[in-house]
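Rather than the whole complex, this shows some of its chains in their spots.
A and B are the chain letters, set down in written order, and residue numbers restart from 1 in every chain.
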Amino acid sequence: MDMQRALTATKVISPGMGNFRLRVAEILEGRRLRDPVARAIDLGLIGLIVLNVIAIALESVPSLMQAYQRQFFILEVFSVFVFSIEYIARVWSCVELRGHNRSHSILTRLKFMTTPMVLVDLLAILPFYITFLIGVDLRFLRVMRLLRIFKLTRYSEAMTTMFEVLQEEKSVLVAAAFIMFILVVLASSGIYLIEQDVQPDVFGSIPAAMWWSIVTLTTVGYGDVTPITAGGKAFGALVAIVGVGMVAMPAGILASGFANAFRRRRVSFEQELQIALEDGELSEAECESLKRIQAELGVSEEDAEHLLRFALRQLNGASLQCPKCGHRI
Amino acid sequence: MDMQRALTATKVISPGMGNFRLRVAEILEGRRLRDPVARAIDLGLIGLIVLNVIAIALESVPSLMQAYQRQFFILEVFSVFVFSIEYIARVWSCVELRGHNRSHSILTRLKFMTTPMVLVDLLAILPFYITFLIGVDLRFLRVMRLLRIFKLTRYSEAMTTMFEVLQEEKSVLVAAAFIMFILVVLASSGIYLIEQDVQPDVFGSIPAAMWWSIVTLTTVGYGDVTPITAGGKAFGALVAIVGVGMVAMPAGILASGFANAFRRRRVSFEQELQIALEDGELSEAECESLKRIQAELGVSEEDAEHLLRFALRQLNGASLQCPKCGHRI
């Protein structure tokens, strides 16, 4: 993710090995929103990824596979060709990115190749080449091509934020998963003790009973397996109620995590605002810079407006003047 | 929504083309809470909308349709008549609303007609006229009349707030939906690989397997399709657990969104309070104005009271005075 952040804040640094490589780096990773070429390439890639996911899903329908085998194959070859070029171009041009040491280009490239997003790019094309190499068309490899869908994450700002929140709350979420695991073990043992003799086929062992426990604790409740004795139903009711608390736990954690992440960004923006307003006015250049920072931090329009109005009032209002000296603080 | 906000804050501006048009605008959009005529018309329209929704739902019951066809038709004609007059009156009088340029009345009206609420008004009457025009009574058009229910949103303050929060958190909610989509694709491919040969009718292709994935990831869990192999059950359990996290995500986002929206309103109200208290006391007029602002911002009674008490204490209390100079800070 650090890598990721470095990339988004990238201002690609100037010439050296050739302007073309720099230009490629700018287009692929520079996120210069106003560059029409970069935008066109972005949109083209997004479209191709979406088309691929749909095609691979439809390919699994036997009747469609038979009817359009040729078309599916052509799309696959074309897509792998484009994605391969994209992959090579990314790896080749990555040395131009700020934060990378251009003098150790091989090391830099290897490091770049192990970042999550670039690994996804590799996974998107690998199944095709493996199928080609081993000469057998495995169903597993065909389905694995669906991982191309992860290439889309690169293009959404909000999604990056969400993954960051999940990352930050990782330890608490893992703890929640662990509590879930404990509950599954307890629920399974309980129902196994109670219903083992009555329904030996579904509650005959603890591992077998886990299917029911998880289906109940997650409140999915298929109903293919349910307790039938009075004791089993009483225990099942208890497990269902505990399950509600279980479902509430990650919601509570994520709610607090999101609130936290957004607050932190807002405070950062507020500080930038204070600096910009230090001289008592907001120049054109400062305003431009604030807009940029706002977009980078992902502060919402409403919040930005609100903070600006607040800051301006503080500047002109009497309420925050030093009562003795008469100077604004 | 900007339109919407402009309307709620409307103080309709004075005469010109005739007092009647101004009066109509005031009644329909002015939200003057104390005007008994406006209140009566509001209540009448709300009643008619509710009656319509109930009638249209009951119409779909074959036995009721046969027995009361005449009554249903009369209600329909009457309702469309009223809603048509309402629609025409809104479009005709909208130029009187503040924020609209009365000199370009046609442009203003076209712009007004494309705001969400007015489009809903059009959708409410359109099916009737289309049925009339094409001469055939399509079931689809009959059901579409149920969209009249959306006309009710105009009358609830809290609902407007909720739609605003959803609007603000749009980008994050879309990202959550996208993560949902990725998970559906992964879950479908997984179960397709595992159970395809055992249950070819329900897991025979990835699109077919999506029904199960979505039913499981949303924790709905009908149970009409469930994995039956040990591997499928293990994978299904994993999907169910991930689904719990999936359900938690939007809850977390909305919790943080609501908290944010309410905080922002409270802070705005606090600022108004500080201004009103700047001279050291709270006059009658200031009090009135604060009440109005409080209602506009949707700050709860409890919060308002609390902030006021806090502000007053700060004003009179010793705790926030500089003990030496005796000046308030």
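Following the convention adopted for this analysis, contacts are C-beta pairs under 8 Å (C-beta built on N, C-alpha and C of every residue); 3 or more make two chains touch, one makes a residue touch a chain.
In this text, all values refer to a predicted model and were calculated from it rather than measured experimentally.
Within the whole complex of this structure, the shared sequence is present as 4 copies, and 2 of these are drawn in position.
One rule holds in what follows: only the chains that are shown with their structure count from here on.
Copies chain A and chain B of the same sequence differ in orientation by 90 degrees, per CA superposition (steps of 5).
Each chain gets one centre point, the mean of its Cα atoms, and the points for chain A and chain B are 28 Å apart. Residues 53, 56-58, 60-62, 139-140, 143, 146, 149-150, 152, 156-159, 161-162, 173, 177, 180, 210-211, 214-215, 218-224, 246-247, 250-259, 262, 300, 302-303, 306, 310, 313, 317-319, 322-324 of chain A are the ones that touch chain B when the two sit in their complex.
Residues 168, 171-172, 174-176, 178-179, 181-182, 185-186, 188-189, 192-193, 204-208, 216, 219-223, 226, 233, 236-237, 240-241, 243-245, 247-249, 251-253, 255-256, 259-260, 264, 267-268, 271, 274-275, 278, 322, 325, 327-329 of chain B are the ones that touch chain A when the two sit in their complex.
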